[in-house]
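A single protein chain has been omitted from the complex, and every remaining protein chain is retained in its original position.
Chain nomenclature is as follows: A and B, assigned in order of appearance, with residue numbering initiated at 1 for each chain independently.
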Amino acid sequence: MNATQYHGHHIWRRFRRQQLWRQLKANKVALVSSAILLLLSLVALFTPWLSPFDPANLQQQNIMDAELPPAWQEYGDRRFLLGTDGLGRDLLSSLMYGIRTSLWVGFWAVLLQLTLGTALGLCAGYFGGWIDRIIMRLADFQLTFSSLMLAILVLAITRAAMGAQDYHLWSPWLLILVLGVADWPQYARTLRANVLAEKHKDYVAAAQVLGYRSRHIMVVQILPNTLSPLLVIATLQIAHVILAEAALSFLGIGMSYGNPSLGGMIGFGFEYMLSGLWWIALIPGFALVLLLLSINLVADWLRDALDPKNIGQRQ
Amino acid sequence: MTELSSAPVALLSVTDLHVNFTSRWPQEPNIDVLRGVSFQLHRGERVALVGESGAGKSLLATSIIQLFDTSARIRHGSVEFEGQDLTQLKPKQLRQVRGRRIGMVFQDPMTNLNPSLTLEQQLLQCILSHRKISRAEARLVALHKLRQVHIPAPETRMRQYPHQLSAGQLQRVTIAMALALEPALIIADEPTSALDVTMQAEIISLLTHLCHNNGVTLLLISHDLSLVAHASDRCLIMYAGQIVEQGQTKSLINDAQHPYTQNLIRALPQMSQPGKTLYQIPGQMPLGHELGTQCAFANRCQHAFEDCWTQQPVTSITHDREVSCHLLNPATVAIQSAESEP
Partner (left out) sequence: MTQTLLSINNLYKTYQAPNQNGAWWGLQKSSYISAIDGLTLNINRGETLCVVGESGCGKSTLARLVMGLEKPDAGTISYQNTEISSLSAKARMSYRKRMQMVFQDPYTALNPRHTVLHALVDPLLYQQPNLNRQQAIDQAMAQLLAVGIDPVLAQRFPHQLSGGQRQRVNIARALMVEPEFIVADEPLSALDVSIQAQILNLLAQLQAQQQLTYLIFSHNLAAVEHMADRVAVMYAGRVCEIASREQLFSRPQHPYTQALLAASPQIYTAPTKHHRLVGDVPNRIPLSHLQQGCSLQDRCPQAIETCRHQTPKLVPLTTQHAVACHHVQQTSSQGNDHEH
């Protein structure tokens, strides 16, 4: 059974990718954005091997190397391509680790949101009745709280409760948990609307007549037909989560001192801006913008590409 | 009704129309859908366009008024309406023709009216966008049209929303909207397919009655030959993007000349004994771009011979019938006369 299903899906994915690939090639902006995103992801993946220095390694830092400008400027040092920060850490290495952290947090948080939102949205849409009502009220409740505020609250309290040492260990996971749970309503609502529309179609009735159980119908029959908008939301949410994490780290609440983060680097370099040491804040800032922009452009293209009107052109 | 050959200037004259879908990818060929369609409509006529799904009849209707919703384009040919070639008009001029001179009635009455506006609002929008009259006058026109289509208590009905009326009533309202500006031609694309049998009969007789009374020409598009048998004066049979046979409806049904028309009639359940196997046309209609220079029906025709596979059939025109079939080509008639079955 699984083999057949897999086989079917394999064929489907191959077909889809052909059309998606062509559409990607046709859209230059999306092509460039995906290339950039791919590059950044690879860098993030292989950072421990690619990065020239290890920002966590105190032995590699020399306070005498602090505040050096980027290599192409006067007083720059070839060892530190993008310069160093106030403590003598190489900016390029910190940047790479920062991107790595951002993508890591983004990926896991969105995965959590997606799973939670999908499960709840499916149940709400398919079963209806009181299950639907409870889940939707829960979603409304969740939406009234700004996710950033909620994050600040939870993280601040946890830090106070845990102490700095434990917090350092747990902060990435805590961040993922908070940001992941905060935004599930988006997925649930969209999915619920789609499930309601699909539920009345004949193939669902046919599945019921064939005796399938509810869980099977929801996951195998209905879900594949409602994935497209979820994919788009998920991609956009990666950018949102990264930005949220950056904001929290900028404020000093997110990633703790030892874990490099783009937001944290911006926050740290902020003080140096007025002294003319622009690179400490602006270079991570630029990297953040690049990351977010490429994600958003790819998500935008994906939304158009997966538009049902474009799929299923008659052969 | 007027015969083809002695007709004065036709109201609508479509000549050698070619329409295809432009492909999104430059390396793929364009899909030819209408491949050389020619016919004429005269004032006051009721003409039926019959064909199965994929034959291109709805596309032909939208090509006349150029209301494409996909990437379809007119590649070649002309559409002459009241002396103007519609294919050469600018969009602004085309808008003057649409609605004002040519009205359209679409298939599903539930979806072709705006669900969030009252009928009054929609009718007035339609009338006021083409005529410079006051709102009160437009309202009177709307009421008059609703009465013409036999809607009871039109004043109250006008203030209702589409979902408060039944499908049959909605279709009447659609017809009223099409008639509102007193067009010369009404194109009805499967106006009764979404309706029940009893409603069907009412709507068809309403259309017939209105056309006779107001001198409006009707182009009725349908897949149901039984329906158009008594609802049209002339009939055009479409297959794979071409018109294969056209003529007076009664004589066409009683004496069909093109093998496709013959098969179509033979496949009707009424033509077989109950319980016996129905006649079915073997194979499937090919898509336009799959064909080269051959007769589109060749692979399904029981009378096909070599010419059918190598050449496009020539249209043979007699005094009341046009048929595109090699069988009727005088050169081959002599050879094939022994084999052809009427």
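To be clear about the criterion, contacts are C-beta pairs under 8 Å (C-beta built on N, C-alpha and C of every residue); 3 or more make two chains touch, one makes a residue touch a chain.
This one's a predicted model, so the numbers in the text were calculated from it and none came from an experiment.
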Option touching the unshown chain, where B:Pro154, B:Gly168, B:Pro191 or B:Pro313 are the choices: B:Gly168
Among A:Met64, A:Val209 or A:Leu274, residue touching the chain not depicted: A:Val209
Residue of A:Arg79, A:Arg133 or A:Lys201 touching the missing chain in the full complex: A:Lys201
Full-complex contact with the absent chain, from B:Ala178, B:Ile265 or B:Cys308: B:Ile265
Residues from chain A at the interface with the omitted partner, ascending: 1, 3-5, 8, 11-12, 15, 201-203, 205-212, 216, 220-221, 224-225, 312, 314-315
Missing-partner contacts on chain B, residue numbers: 52-53, 160-161, 164, 166-169, 196-201, 223-227, 229-230, 253, 263-265, 267-270, 272, 274-275, 277-281, 284
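One rule holds in what follows: only the chains that are shown with their structure count from here on.
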Between chain B and chain A, distance of the C-alpha-averaged centres to the nearest whole Å: 53
